[in-house]
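Apart from one protein chain that is not included, each protein chain of the complex appears where it belongs.
And then subunit A:
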Amino acid sequence: MLFFSYFKDLVGREVTVELKNDLAIRGTLHSVDQYLNIKLENTRVVDQDKYPHMLSVRNCFIRGSVVRYVQLPPDGVDIDLLHDATRREARGG
């Protein structure tokens, strides 16, 4: 639940999602769900030449299970808030 809430706060920010198949997609975070499935808007593929089939894709749904990393803007993280939330979650679990 912690990361779901965290990503909900990041909706509207620009992120880069790196998938397990090495495809990296930059876009605006549109929505996220409990499985950490991600919907991106205004997407651009990093290294477009390697993935010609993605040329006309501007919005996409990414299954949570295939995400390796979600790269965030440096000011996208309130570290102290995140630490507190993590401690609370750890205590409760």
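To be clear about the criterion, a residue touches a chain if its C-beta (ideal position, glycine included) is under 8 Å from a C-beta of that chain, and two chains touch if they have at least 3 such contacts; residues count from 1.
Criterion: contacts and distances are computed from a predicted model.
Looking at the choices "U6 snRNA-associated Sm-like protein LSm1", "SWIM-type domain-containing protein", "Pyruvate dehydrogenase E1 component subunit alpha" or "Ufm1-specific protease 2", the name in the UniProt record of the chain not drawn here is "U6 snRNA-associated Sm-like protein LSm1". From the options A:L19, A:V46, A:L72 or A:A85, the residue with contact to the chain not on display is A:L19. Screening A:L2, A:L55 or A:V77 against the full complex identifies A:L55 as the residue touching the chain left out.
Contact between subunit A and the unshown chain involves residues 8, 11, 19-21, 23, 25, 30-35, 37-39, 43, 52-63, 65-66.
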